[in-house]
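Quick notes on the structure that follows.
The complex is shown incomplete by one protein chain, all other protein chains being positioned as in the whole.
This part shows chain A:
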Amino acid sequence: MNKTEMADEALFLLLHNEMVSGLYRAAEHGEGENGRCITKLENMGFRVGQGLIERFTKDTARFKDELDIMKFICKDFWNTVFKKQIDNLRTNHQGIYVLQDNKFRLLTQMSVGKQYLEHAPKYLAFTCGLIRGGLSNLGIKSIVTAEVSVMPACKFQVMIQKM
């Protein structure tokens, strides 16, 4: 438990940017495996999410239920990763959750409004994976998608898969 080891946020933001653009550049030049960039980003996020949740939950009490887990993702998890909480959590109580972040960290530096909207999905794939990986290590299988209508606000939809 060495919490004094702190990295700087700028480093993560730049690394994430470079992961996105680097993958797309490689695909354009036909290097590596072609295409499927979104899937790759999502998979990377998944691994990171798994690792993070393992470390974050080692001192927390057992979760009561699914909703309890979602609350943890919206509060503690989001806070540690993006330095803020999810602004709004909604559910239909049948396994669909919508997490809304009005100021999503990975989009704030890109635009306010609709400019560059077509590029937004690339910058959300990693985070979708992050959520899915986190949930997966808490025993919940899910599909996570994201949508943006006006930057930097963003909605993540979590569909729980019954095992």
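Assorted remarks:
Keep this in mind: contacts are C-beta pairs under 8 Å (C-beta built on N, C-alpha and C of every residue); 3 or more make two chains touch, one makes a residue touch a chain; residues count from 1.
Going forward, contacts and distances are computed from a predicted model.
Going by its UniProt record, the hidden chain of the complex is named "Trafficking protein particle complex subunit" among "GTP-binding protein", "Exosome-associated protein 4, putative", "Mitochondrial ribonuclease P catalytic subunit" or "Trafficking protein particle complex subunit". The residue touching the chain not shown here, chosen from A:Met19, A:Ile38, A:Ile86 or A:Ala125, is A:Met19. The chain omitted from view is touched by exactly one of A:Glu9, A:Glu28, A:Asp68 or A:Glu147, namely A:Glu9. Although one chain is not shown, part of chain A still touches it, namely residues 3-12, 14-16, 18-19, 21-22, 26, 31-33, 40, 43-45, 47-48, 51-52, 55, 80-81, 83.
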